[in-house]
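Note that this complex is displayed minus one protein chain, with the remaining chains in position.
Showing subunit A:
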Amino acid sequence: MEILLALMVGILYGTGIYMMLRRSMVKLILGIILLGNGANLLIFLLGRITKGAPPIIPGDSKVFTEAFADPVPQALILTAIVISFGLQSFAIVLVKRAHTVVRTDDLDEMNATDEDS
């Protein structure tokens, strides 16, 4: 399964970059989201995956008695998911805004700060 996951991480990264290279702003955002998902999955994978052993201490004990999944990558990814949501929502609204103002979806037409160019 690790090989499959590594493959998927690669696909997410590759497609993410491909989407970011498009000129459409909507695709740019989709690319960022794909890339973000790929990064999360990569951290998850590299922290080693464990089946059926969530890092939650069983009800009656004070420490783990059996094997458990590493909680550190999970904490990192949780943070990453939330932060990338902040980024995504801001980007989506920004794109919408930029579109109402400059009436284009083409990034190439937005590469100058001057209004008349």
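As a working rule, contacts are C-beta pairs under 8 Å (C-beta built on N, C-alpha and C of every residue); 3 or more make two chains touch, one makes a residue touch a chain; residues count from 1.
Just so it is clear, contacts and distances are computed from a predicted model.
Chemist: What is the missing chain called in its UniProt entry, if the choices are "Putative monovalent cation/H+ antiporter subunit A", "3-methyl-2-oxobutanoate dehydrogenase (2-methylpropanoyl-transferring)", "Outer membrane lipid asymmetry maintenance protein MlaD" or "Branched-chain amino acid ABC transporter permease"?
Modeler: "Putative monovalent cation/H+ antiporter subunit A"
Chemist: Pick out the residues on subunit A that sit against the missing chain.
Modeler: On the subunit A side, contact with the omitted chain comes from 1-15, 17-28, 30, 33-34, 37-38, 40-42, 44-57, 59, 62-64, 68-72, 74-75, 77-79, 81-90, 92-97, 99-108, 111-112.
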